[in-house]
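Can you read through this structure? Questions will come right after.
The other protein chains are all here in position, but one chain of the complex has been omitted.
This part shows subunit A:
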Amino acid sequence: MRFSLAVIPLVLFAALAGIFLINIDKDSSVVPSVLIDKPAPDFSLPPLPGADKGLSRADLTKGKVSVLNVFASWCIPCRAEHPMIKRLSNEADVPIFGLNYKEKDPQDGVKWLEELGNPYQAVGMDLSGRTGIDFGVYGVPETFIIDGQGQIKYKHIGPVTSEVLEKVLLPKIAELKG
């Protein structure tokens, strides 16, 4: 009788631990975005100081699969992921757009790109963070894959690592290109 009772905590604990351990890989940053398979919100952003071309929704609806990367100079993971964005621009033949999110000083973004290199076809400057809110951005970096009609097809939250790049983003882009 005692024997069977005392095993209950172990069984319950094992069940709980099992559930959590099995799901440990389920990346909770893949939060189902309400915007998936929805058209990207309408926006029009000014260019970085010194650049001639800003970013607007029209850039995303030119019939080509594109990538929108949200970055900021104050964001350390962005610095870490930047080489991956450059790799992405080399390896996938798609236009990559940048959304420079909530800079304090517009020059910060320019300096950042001068220092690390600029893989973006065009960069829009979102000083107020309003466009970021429309995109459902709640942290930087985030990366969106958008199809030729301007529909958001995938959203990655957090820095792009080489693993994410190879196993998620590149296959996804290839699949969308058909």
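Following the convention adopted for this analysis, a residue touches a chain if its C-beta (ideal position, glycine included) is under 8 Å from a C-beta of that chain, and two chains touch if they have at least 3 such contacts; residues count from 1.
By our rule, contacts and distances are computed from a predicted model.
**Student:** Unshown chain, UniProt name, "Nitrogenase iron-iron protein delta chain", "Cytochrome C biogenesis protein CycK", "ABC-type quaternary amine transporter" or "PadR family transcriptional regulator"?
**Tutor:** "Cytochrome C biogenesis protein CycK"
**Student:** Based on the whole complex, identify which of A:L21, A:A58 or A:A174 touches the chain you can't see.
**Tutor:** Looking across A:L21, A:A58 or A:A174, the contact with the absent chain belongs to A:L21.
**Student:** Quick one: say which of A:P49, A:G129 or A:P171 touches the chain that got left out.
**Tutor:** Considering the complete complex, A:G129 is the one touching the chain left out.
**Student:** Residue-wise, where is subunit A in contact with the chain that is not depicted?
**Tutor:** 2-3, 6-7, 9-10, 13-14, 16-17, 19-21, 23-24, 26, 28-29, 31-32, 73-79, 102, 104, 129, 138-141, 157-159
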